[in-house]
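Have a look at the structure that comes next, please.
For this depiction, one protein chain was excluded, whereas all remaining protein chains were kept in their positions.
So that you can tell them apart, the chains are marked A, B and C in the order they are listed, and the count of residues begins at 1 in each.
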């Protein structure tokens, strides 16, 4: 039974608390937040919970076995480092760290101390993403042509990071899980409108080898909420609309075949347009499954897909995107 | 009464024929197509129509006052030039020409001969675009933050141009009409998957001054058809979904206000989320209104929004996009 | 080659003209309308068409082999009777006639004269309905539990019939084709709001044997257009949304199993919720296929699903519905 300490009880912390409490292998032992109001909220739901506003106190608490860090990104490295040094495995909110150097240091430290790092890429544990991964691995879609994701809504503006660091980690963690391999380069364009030096909308194009292309559209200034990913393949095409309550994934038996006969002017294109199919998706709450995996990782060493290395890969893509953005869309190699 | 000759009776030609026949000020006098099947189709609908497979014959026909050119883009310049030299005004399918030099030559020639050029940017005559233009000009949206358009579907692959030249002219003609001004630069990314050297999906980012940004997503390999444009403004935000049968335009009374008090760490962001409103849109067929405007332009010289100069501006944006695409997303200045 | 005369060139007549002209086995030989404006419209599209405002003239025209009647329902019987007496087969708009007695008389007359009657139940020739029929006949849905259809929109008010006679013939013709058998009784409720004695909205419940129930909701006063039919079966359930451009039919692998163990209080219900599947639908225009069938019926005697008998069955259901409406929802047996 892992006794988990949670640092940060803002938007996501309550979900961590609820799920790690429900999970078989863990119990929340202490919750820390700098804000007294948040601690009051903790006690309203968990009257007996140990609370503190001092993260070091939580980290050093001998009753705490592992630490979940759900604070702003620029604090991740410091808190995780302290926890690892105290011999405690960590679950870190996405994005893992602010720089890839920080991530590398944490990974090295964890290895040295034989501890575990998990990054909270919750989407990887959703029924939808697991199903998509399976379809892609089973070659149901055939060779992949493109990955195109739109994640836009109104707000919530972050005060320390731009829209890419806020919204794109979801897409990047899923994209790199689904597509495998590694993008070779990125071009990022975007704009900001409030003199803060932080883009509020951005467009990222990732180039993979074999002409596979991925595009991510993130926007804090959209009047409507969109969470749609399209994956085009040679054999079939897939649309994942995460806002659909029931049929989140639709697979289209559609395709194109292009032939060009030698010496012939005209293009021979044949289109195939068949059935659409919405497979049933597992409904279990993703964070519940992630909590189980975290506990299993700590207790039994069963490897997870969202380990520190996966977190680092996402941070590198974010860094490269930021560099491209700062240089007016210059191509940045990964 | 303008007697119009139409060259090209493929996908769009029949629409031109029907609308110019219905219009008060014109009548179709001759239709040309290289394909005998197409000419048979003409005669099925218009048993008395004069037909020919020789475009020069149509252009030189003294019974023809003006010429509509609905053929592949690489033929536009040659046909339009011949028509202008024969003293006949022209309506040219979009995109106007294959190069901006061709467009400039035609504009100059028309001016010299006191003839008219109209480019068939049909969307400018839709109820939706006219309404949006009015909202933007009336400052209903306030200062514009961004213009974001998605135009994707399965096929139809063109054999002579890439997806940008095929689909983006719609967006570019609307974008430059709505936003006014001139984009300063473009970055285009994309990919092709059939060894044809012609991109089948592409993403264009246009930079305007004052941090206004426009993004256009065009894709021939999408399993679903999407025709959605979002325009974010300081006061209100607009979504135009051209596939909606009734409520094509939705205006959201939503907005963001960001304040940063001096010396203060926290960002003060206030979100405003009010009513949504779908104004009634005029339903008249756009091509009918365009035909009326063309006739009025020829007969009475009433200036049109989609003249040769507008066509040229779109061609320049296409050229710059192609140049960026060829140079791996290099920023190209306009 | 059947030379067809068309009486009535209002909303539907032009579609008949276009499709019977395109069809291999027929050609439109004469068009009749009492309204001079309508005849002008005819000549705009078909400059050489023979036109008349005298239906008798058309019917007796020796150049006309068969007659299509697209006029208000109360004229159907008289015109069809005259045509049959002149030895000409007829295609009659739905609903076939105003009373079942009229329909019976026409059917008898046609039989006596060895002529054909087809009723224009166009929906039976759509790809969607043909596919649904196949699914039901193949027992894909299992035993049918219910048929539930909603057909509502704003207007168009008819001046001679209520909303049931205007909109429900579509549903009734499809329902009786899909379900087979014969409803045993109907209860109709409704209301009217303009002192015309003609209901503008109505709800029809048809009882079939084995607890199969069908419900039809028709409404001229709906702000939105709805064309949705649900068919619940023991094995699977189907939703047909005719307004969807692409996926008109969705089949849900959902079901319920109810067991009650003897002597046990609690109900044992198990729900099955599996994939959804949208089969590809044939896209050919239904009226084109109907025209082909009509021609084949006349020329070769190949029986059709929408013959006079089918038309009569629909009229009987309409009559019974009207009787129930007039008697405040009294159950009327069929």
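Here, a contact is a pair of C-beta atoms (placed from the backbone, for glycine too) under 8 Å apart; a residue touches a chain by one contact, two chains touch by 3 or more.
Because the structure is a prediction, the values reported are computed rather than measured.
Of the listed positions C:19, C:38 or C:217, the one in contact with the omitted chain in the full complex is C:217.
When you scan B:48, B:138 or B:275 for touch with the missing chain, the hit is B:275. Interface residues of chain C facing the missing partner chain: 145-146, 148, 150, 154-159, 187, 189-194, 196, 201, 203, 205, 207, 211-213, 215, 217, 219-224, 230, 232, 237-239, 250, 252, 254, 256, 258, 260, 265-267, 269, 271, 273, 328-329, 331. In the full complex, chain A contacts the hidden chain through residues 21-22, 44-45, 47-48, 225, 243, 245-246.
Contact between chain B and the unshown chain involves residues 246-247, 253, 273-280.
In this text, only the chains that are shown with their structure count from here on.
Centroids of chain A and chain C (each the mean of its C-alpha atoms) stand 53 Å apart.
Counting only residues that touch two or more partner chains, chain C has 246.
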